[in-house]
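A short worksheet on the structure shown next.
For this depiction, one protein chain was excluded, whereas all remaining protein chains were kept in their positions.
We call the chains A and B, going by the order they appear; numbering starts again at 1 in every chain.
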Amino acid sequence: MATATVPQVEREDYLNKEYGIASWLLTTDHKRIALLYLISITFFFFIGGFFALLIRLELLTPGGDLVQADTYNKLFTMHGQVMVFFFLIPSIPAVLGNFLIPLMVGAKDLAFPRINLLSWYLYIIAGIMMMHCMLTGGVDTGWTFYTPFSTAFSNTKVIEAGLAIFVSGFSSILTGLNFVVTIHRMRAPGLTWSRLPLFVWAHYATSIIQILGTPVIAITLVLVVAERALHLGIFDPKLGGDPLLFQHLFWFYSHPAVYIMILPSMGVVTEIIPCFSRKRVFGYMFVALSSIAIAVFGFLVWAHHMFVAGISVYAALVFSILSYAVAVPSAVKVFNWTATLYKGSIHYDAPMLYAFGFVGLFTMGGLTGLFLAALGIDVHVTDTYFVIAHFHYIMVGGALMGYLGGMHYWWPKISGKLYPEGWARLAALIVFIGFNLTFFPQFVLGYLGMPRRYYQYPPEYQVLNVLSTAGATVLAVGYLLPMIYFLWSMRYGKPAPDNPWRAAGLEWTVQSPPTTFNFPEQPVVTWEAYNYDEIDRGYQEEAQVVR
Amino acid sequence: MSDSQAVVPTSSHDDIHSPALRHHFATEEQQRDSSSLGMWIFLATEVMFFGGLFCAYLIYRHWYFGDFGAASKSINALLGGVNTAVLICSSLTVVLAIWAAQTARRGIMLAMLALTMLFGLTFLGIKGVEYKDKFEEHHVPGATFSFEKVPIPSHPDQYANPQHAQIFFALYFIMTGLHALHMVVGLGIFSWLFWAAWKGRFTPDYHTPLEIGGLYWHFVDIVWIYLFPLLYLIDRHP
Partner (left out) sequence: MHDHSKSSPLKTYFIVWGALLLGTFLTYEAALIDLGPFNPVVALAIATTKALLVALFFMHLKNASERLLKLVVASTLFFLMILLFLTMTDYISRPWTLTS
C-alpha cells in the first residue's frame, strides 16, 4: 500500500505528552486507558492460556496421569473464568473500543473519562482478587458455578471467585454505559447514525448487552455467595430450593455474554473487509440493524444451555425455536461480508487474513450452534467436546482472530509504528492452522461421545486428543509471534503515516499516534461511511498531479 | 432519532460557561444531557440487578404460596406501610429541592435536602426495628432459624414448611437489605449534595448533580413501592 510522507520531527502525541507512572495510572485519556487495558488483558490471556496448556498436556494420554482429578477440575474452571471474564469480555471493547470510539465519532474523549478510569481500576481489583483466589487454591466448579455443588459441596474458594467476577462485572457495565452515552451525545456535527462506522454500531449493541445482562449475573453471584456463607437453601433441593433457578439466572446473562464477546469482533471485521476490498459495505443498514437484532435476540435464548438439565420440554421447544431465530442476523452479516468482497480489489495484508479466518471459522462455529439448538441432536452431544469445539470456533476462531486482526489494522494508529508485514502474515497463517488442528478434532471427539471436563478418557479417543494438543502448541506459537513483533515495532518499527491503509473513518484523519485531545479542530462530517470509491479516486487524482 | 445531529460546537474558550463544564464537552447542554442519560442507563442496570431477585421471588412464591403467605404475615405490614409513606415524602422533598434550585431559593433547597435525609434515616430506623423483631423471633435464616407450627393463612389447619419459609426470609433479608444498602449510598450522595448546595455550587442554570442524585433517589423509592406489597402483603385477608 501507499507510503505517505513520513514525519521527521517528533510531534507531541498522547504517548509522549507526559511521562511517569502517575501520568498513566491517573490518566483520563481514553487512549492511555485503552493501553492500560491492553497490558492487563494480555497478562490474563497468558494465565488463561497457561491453564489451557496444562489441560491439553493432561489430555495427551488417556489416563489421568499429569494432575489429579480435583486439580483438573480447577484447571478447566479457571481457564474458563479467566478467559471469559478477564480476557474475552473486555478485550475488544476495552482496548479497541476505548481507543477508537471517541476518534470514530469525532469527539475529544468518551462521555465520562473518569468513569472510564474507574472501569479499569475495578477490572484490576477484580483481577487481583481472582489471582489471589487462584494462587490460594482456586475453584473447581466449572466457570458455570452450578449449584448445589458450588453452594453446598465444593471445598474450593467459590466465594472469592464469585466476588472477583462480581467486581469485574461492574467494570464491564461502566464501559458499556460510557459507550452508549458517547455514541448518543458526542457525535460530530453531520455524523448521523447512518454514517457511523459499523464498528461503532457493533459496540453500541454490545453495550446494551453489558448494561442489561451483567447486573443479573451480579445478583446471581450475590445469591450464591450468600447461600454458601449462610446455608440459605435458595438453590439447594434439600432445603426446598431449585438448582435450575440458578441456571436460569446464570444463563440469562451468560448467553448474551457470548454476544458481548463476538459482536465487537464482527465490528472489527466489518471495518477491515471494506478497506482491503476497496469497496463500501454491502447493505450497511442490514449490518447495523443485525447487530442490534443479535443483542435483542441474544436475550431470548438462554435456556438452550439447559435442555437436558430438567426444564420442561415445552420451555425447551420455545427456547429451541428462539435459538434458531438468533442465527439469522449473524447469517445476514456473513452474507453482507461476502457481498462486500465480491468484485472488490482484494489486498491480503495481515488484518485481511485474520478477517478471512474470522468469516470462515465463525460460520462453522455458528452453524454448529444450530446443530446444538436442535433438541434431538443436543441430547446426544451436550456436555461433550462437540460443545467445546462449537464455542471455541466462535470465541477463538471468531472473536480472538477478530481481535488480532483489529490490533494489526489499528496498530499504526495506536503506536505510530508499522508492524513487520511478513511476520504478521506468517503468524496469521500459523494461527489459522494451529486453531483448526486444535479444535476440529474436538468436533469429532464430541460426536463420538467424549464428555467434556473429564481428565481421562477411553484409549480410542487418544489420536484425536493428540492432534488437538499438537494444534494447541502451534496455536501458542502463532499467538506469541505478534506479541514479540508488536513490542519490537514500538522501538524498531518504521514510523507510521497517518493513514497507511488509505482507510475510511475519522480515526485515520488524525496523526499516528493521535494527540491527547484527538482533533485539532472539531470535524464536521459530510460524507457517507466507507466511501472507498471517493478515497481511491482522490488518490488517483493526486498521483496524476504528481506525474 | 432526534439526536441525529450532534451538538453544534461553539469555540470553547470565547463564551462564558459554568466552571463545571468539562473540557471534552462542547456545551453545557451536551454535558447535562450526557449526565442525565448516564444516570438513566445506570438505573437500568439497577432494575436488572433487583430483577434477578424478583425472579427468584416469583418462582418460589409460585411454588410455596402458602408457606410464603405464612411468613409474610409474620412481618409487620404497618411498619412497612409507614416506611412506604416515608419514602414517598422523601421523593417529594427531593423534587422540591430541585424546584428550589431552579428558582434560586437557597433556604428551601437546603431545608428540602435536609428533610430528604431525615426521611431516609427514618426509613432505615424503622427497618432496623423490623430486623430486630425478626432476629428476636428467630426468623433470620441460618443456624438459629425457627418457624415451627405457624399456620398457613388460607389453610389454617396446616402448618407452614419451615424450610420454605426460610427461603422467604432469605429473599426478604436480601431484597430489603440490598434496598437498604442503596438507601445508605443515597444518604451519602445527598450528604455531598447538601454540602455542595451549602457551598453555593447550584444555580438555576446549573444544578445537574441535584437532578442526577434525585433520579437515583426516586429509583430507590420505586423499588420499595414494589417490595412493600410483594413482601408484606402476600396473603393478609381473613
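The rule we apply is simple: a contact is a pair of C-beta atoms (placed from the backbone, for glycine too) under 8 Å apart; a residue touches a chain by one contact, two chains touch by 3 or more.
Only a predicted model underlies this, so the values are computations on that prediction, with no experimental measurement involved.
Interface note for the absent chain: among A:Asn155, A:Ser312 or A:Thr526, the touching residue is A:Ser312.
When you scan B:Ala26, B:Ala44 or B:Ala70 for touch with the missing chain, the hit is B:Ala44.
Touching the missing chain, out of A:Leu300, A:Ala327, A:Leu370 or A:Leu480, is residue A:Leu300. Only one residue from B:Ala26, B:Ile75 or B:Val94 touches the chain missing from this view: B:Val94. Where subunit B meets the chain that is not shown, the touching residues are 1-3, 29, 32-33, 36-37, 40-41, 44, 47-48, 51-52, 54-55, 58-59, 62-63, 77, 81, 84-85, 88-89, 91-92, 94-96, 98-99, 102, 204-205, 208, 211, 214-215, 218-219, 221-222, 225-226, 228-230, 233, 235-238. Residue positions on subunit A in contact with the hidden chain: 184, 208, 212, 216, 237, 240, 242, 244-245, 248, 252, 299-300, 303, 311-312, 314-315, 318-319, in rising order.
The working rule: only the chains that are shown with their structure count from here on.
Put simply, the C-alpha centre of subunit A and that of subunit B have 35 angstrom between them.
Of all residues in subunit A, those touching subunit B in their complex are 105-113, 115, 173, 177-178, 180-181, 184-193, 211-216, 218-220, 222-223, 226-227, 230-234, 239-242, 245, 248-249, 252, 517, 522.
Those residues of subunit B lying in contact with subunit A across their complex are 1, 3-9, 23-26, 30, 33-34, 37-38, 41-42, 44-46, 48-53, 55-56, 59-60, 63-64, 141-143, 161, 163-164, 166-167, 170-171, 174, 178.
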